[in-house]
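Let's turn to subunit A:
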Amino acid sequence: MIEFRIDRRSGVATYLQIVQQVKHALRLGLLEQGDRLPTAKEVVAATAINPNTVLRAYQELGREGLVESRPGLGTFVSRSLATPATAEDAPLRTGLEKWVTAARSAGLAREDVEALVKDAIDRGFSSERRSDIN
Partner candidate 1 sequence: MLWVAWRQQRLQLLIATLLVCAVGSVMLYYRISADAYMQDHGIVGCLRIDEAACTASAMSAFSDAYKAYVSIIPMVLLCLPVLLGMFAGAPLFAREIEQGTHIFGLTQSVGRGRWWATKSMVAGVPLALLMLGLGLFGFWALKPLNHVTRGPVMTPGFETQGLTLAAYTVLAFAIGAAAGLLFRNTLAAMAVVLGLYLVVLVSIGTVARPHYLAAERVTGTVAESTGESERGGRSWIPDDAWRIGSAYYSKDGQKVSFNPSGCDGKETIQRCLARQGVAKQSSDYHPASRFWSLQAIEAGVFIALSAGLLGLGAWTLRRRVL
Partner candidate 2 sequence: MNDAEGAAALSAEALGKRYKRGWALQDCTFVLPRGRVSALVGPNGAGKSTLMSLATGLLSPTAGTIRVLGDTPGRGGTHPRLAFLAQDKPLYPGFSVAEMLRAGQALNERWDHVYARSLVHTAGVPTGARISTLSGGQRTRVALAMALGRRPEIVVLDEPLADLDPLAREEVMQALMQEVAETGMTVLLSSHVLADLDGICDHLLLLADGRVRLGGDVEDLIASHRVMIGPRSRGEQPFASEAVIESRVTERQTTAVVRRGGAVPPEGWEAHEPTLEELTMAYLRSSREQSARATTPAGPESAEVAA
């Protein structure tokens, strides 16, 4: 089951952090259709955040049609965001992994790699920069 990592000082609203982490897991295929999300109580037991925030995040995900709540049972993933292109053995992903390995053996530090990737993303998606805010 997915476990949330909440950074209370990140400046990003807690419910947004949950939404983003669920989406992230959906994209990478860590969460699949039919998987149950942790209950508010389970999340709180691990992170000491306001359970209302968890419910708020699930509501948001439900509104986007990604999860649905079944009363008495919990909240379940109704749609995956994983595409063949993001699956573990997808060529793009293995290619990227190979590139990272190469960058590392070329002596690049994590920060260098992150900066390069971010820059590449910014250039590549410059036309729709602000679309990913939610």
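The rule we apply is simple: contacts are C-beta pairs under 8 Å (C-beta built on N, C-alpha and C of every residue); 3 or more make two chains touch, one makes a residue touch a chain; residues count from 1.
Here is how the candidates were picked: all candidates are chains of the complex that A comes from, given by their letters.
No experiment lies behind these values; they were computed from the predicted model shown.
Considering only this complex, which of 1 or 2 touches subunit A?
2
Mind pulling up the subunit A residues that touch candidate 2 in the complex?
Residues 6, 8-9, 11, 13-15, 39-41, 44-45, 47-54, 56.
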